[in-house]
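To start, the structure under review is shown below, and the notes come after it.
The excerpt is restricted to a subset of chains, each kept in its original location.
Per-chain residue numbering starts at 1, and chain names A and B are given in the order in which the chains are listed.
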Amino acid sequence: MNKNSSNIMALAPNTSNKRETVCIFGTGDFGRALGHKLIQSGYPVVYGSRTTQISNLIPKDAEVLGHAEAAQKAAIIIIAIQRQHYNFLTPLAEVLRGKVLVDISNNLKLNQYPESNAEYLSQLLPGSKVVKAFNTVSAWALQSGTLDASRQVFVCGDDVEAKQMVMNIVRALGLTPLDKGSLLAAQEIENYPLQLFPMWKFPIILSFGLAAFFFFYCLVLDVIYTYIYEKNNFSFFIAITIPNRVFPVMALILLALVYLPGIFAAIIQLYRGTKYRRFPDWLDKWMLCRKQLGLIALAFASLHAVFTLVAPLRAFVSWRTSKTIISQALNNKTEPLNHTNAWLSDSYLALGILGYFLFVLLGITSLPSVSNNVNWREFRFVQSKLGYLALIFCTAHTLVYGGKWFLSPSAYKWYLPNIYILSLIVPCAVLVVKFVLIFPCVDKPLTQIRQGWERNPKYSEQSNYIINRSAV
Amino acid sequence: MNKNSSNIMALAPNTSNKRETVCIFGTGDFGRALGHKLIQSGYPVVYGSRTTQISNLIPKDAEVLGHAEAAQKAAIIIIAIQRQHYNFLTPLAEVLRGKVLVDISNNLKLNQYPESNAEYLSQLLPGSKVVKAFNTVSAWALQSGTLDASRQVFVCGDDVEAKQMVMNIVRALGLTPLDKGSLLAAQEIENYPLQLFPMWKFPIILSFGLAAFFFFYCLVLDVIYTYIYEKNNFSFFIAITIPNRVFPVMALILLALVYLPGIFAAIIQLYRGTKYRRFPDWLDKWMLCRKQLGLIALAFASLHAVFTLVAPLRAFVSWRTSKTIISQALNNKTEPLNHTNAWLSDSYLALGILGYFLFVLLGITSLPSVSNNVNWREFRFVQSKLGYLALIFCTAHTLVYGGKWFLSPSAYKWYLPNIYILSLIVPCAVLVVKFVLIFPCVDKPLTQIRQGWERNPKYSEQSNYIINRSAV
């Protein structure tokens, strides 16, 4: 036994005898880090281990005992061992009866086992009160105190009092407990640290695919076509010119894709005459990733803005400007101001800036701390009203800028339409259908349906009652 | 009765018998959505309804009983009916005695009734423990799980234990309860979902009014005057040139308006010789919307920055540049670099950028999650010290840029002063008075007053004790 109160205890002189003893089963990295932190916070710690041999890695002020003896000394036992070794706890069932067992385990894969580790532990030891906690905290972060990622500790368990005891320890360690309810939540909590932006996967794949397609489309039309037919080598277009054609197209299409599922939902509801039927799965999933699509669209729009603003710094643009001015000077003539051009250039710039400004506002309101401070009505106002306004401005910006290409024959090199024309299909369709949907003769039945009215009540008899997401 | 344990129950096999039964009065949209969610989280649900007829819309695993029978089965009853039908609960007073009643109702208008719905319910059934909760959650959001707007559920009630029971249910549904204290808070909680940015109304109206005024002022001086006297049609100025004159003016004036009330408060305190008297109402209201004024000023400043940066992309600017260069080339002469101009242009740009940079820092620190992580001293340092520095930089930027117009006669077309001169009045006044206020002979008595000293103690005898806001 190794209980020589040393300098660390001096930090907590007058409370160390007030705190309840905590037992830790397992002397691995996490068990030791947690033990250190607990001792620093004034908790007496006792380790339960197969070998009670003194190890230098275990905190000096902790006792090391056999499992049964250690468990008897404490009301709370932290199970810092891996799931596959849980069965060895079964013989201890009598000792552990009524004790609070804290499951801190993680898995290596999502949904690795049919039930969560904490539920499995609870089934093995039905007499104990199992609480899931600490699994989202890394041993390193715990010890170093640099908890940049998150101070939140998800806690769940069926016994309210046991949960409270664990949450008090969490707070004493300087972390923030977050009560996630009953042990049912353990599966979700165990999956949490294994996730890598799961909601972003589909939107990012979609964006990369579309962006790659448009990049090669532009490469063919702007570089390869020009090289073959005009013998001009514009390969340096790859760095800025072509990306700055792809980015705005992507931003506009993705922004339109944010509002398209709402249009589909409204049409489906109008056609079915009821809101009490489930949407197709693809529509449900699409609706759930609208925020991500919108933020990726904002990223593309931002890149487009900066790529556009650097234009005057480009050697190619300087050279083109010089050439135009010198040729005018050499011809001894000054062109008068073209008022139509001045109007067009100023209006597409102004439209683009205002659209982007609204877009950034949408982005700011989707920051968690901002959206937590607005109510439902305010959130919908910003995301729906201001969002559509942003879509209108951005579409108008593209129309004014790219409109001249619609009829120009040079827009159909190799019979392929210009990229501006492609980019306008989805947003224009969304805006036209939305415009039809706000006509009173369409809007009135739709509002009625969304308030619960049904055109054909027998329909819903066969269907499950699923509240429909279109109003979100 | 309709209790055939089906597939949904399978999700919660081993805890369903542990959770306490929840009763829901009312089978409307919200009652059904909440029932579904409760069953999914492992709660047995029983509906209280006038007709116990089986309806397909009600979750399959829920029981439907008469009100009295249903209420007897549960300790918690969720009242999902509208306020005007609350009286029908009076005959049930005996059954509901000692039960927890959860009021989830909302009104259609702010302060529709003299007392909140929850307090009204509490008065009708004084033997029950009324808790206000769930009113900020929409039925759709609850069912779909897309709680983008907010996972926060405001809870209030006079009985601490009842509140705790409701907060446990809130957590079990994956939402975050926020204890707002006693039932007195119910009015505020009921008003919350009806608000549409109440703190922003006045600042936005003020900004739009001022911006419209300056827009027409510029329109008259730059487009109409030029058209009449110089026969030049510069109507395209409406898109970029004029907005980019209005935006910086608005940004500067609004930023000065953020710091003006503090100046007024200091003068009033110095004049009165005490801080123990209430400020006039207009000053109080003005002080409470300084954050909003500052953020709108930041929006205008951002628009000004982008509208300025796109200048080289404008057809008009290119044309003007070409014209200048060509005329020099045709005259065979190269102008030497004007050092004064180079200094002026570089310094107003640098001042503007630094002012804007500080302005953005102010904006970032007013994000809720950032301002929650700084203490009072840090917040005041950023908002007061850095804020004044930003105001000084922005005023200097305008002075250096627009200073030449002060004395030029062309600035007084139709005897109207140039917009730059107008924009400088408020910020310069604020800075001059602030400069006077930090002189020791003024600052010392002011500091004393703010620490509680009174020049004329009898004054405060007649006044109410109201801590004064000037120090904020």
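Keep this in mind: a residue touches a chain if its C-beta (ideal position, glycine included) is under 8 Å from a C-beta of that chain, and two chains touch if they have at least 3 such contacts.
Here the structure is a predicted model, which means the values were calculated and not measured.
**Student:** Hey, this file places 2 copies; any idea how many the whole complex holds?
**Tutor:** 3
One rule holds in what follows: only the chains that are shown with their structure count from here on.
**Student:** How many angstrom lie between the CA centroids of chain A and chain B, rounded to a whole number?
**Tutor:** 24
**Student:** For chain A, which residues count as touching chain B in their complex?
**Tutor:** Checking each residue of chain A against chain B gives 119, 123, 158, 160, 179-185, 276, 287-288, 291, 305, 308-309, 311-312, 321, 324-325, 328-329, 332, 334-335, 337-339, 341-347, 349-350, 353, 356-357, 366-381, 383, 452, 460-461, 463, 465-469, 471-472.
**Student:** Help me check something: in the complex, which residues belonging to chain B touch chain A?
**Tutor:** Within the complex, chain B touches chain A at residues 11-12, 14-15, 18-19, 29, 32-33, 36, 41-42, 56-59, 136-144, 146, 148-152, 168, 171-174, 192-197, 233, 235-236, 239-241, 243, 299, 302-303, 306-307, 309-310, 312-316, 318-319, 322-323, 325-327, 329-330, 367-370, 372.
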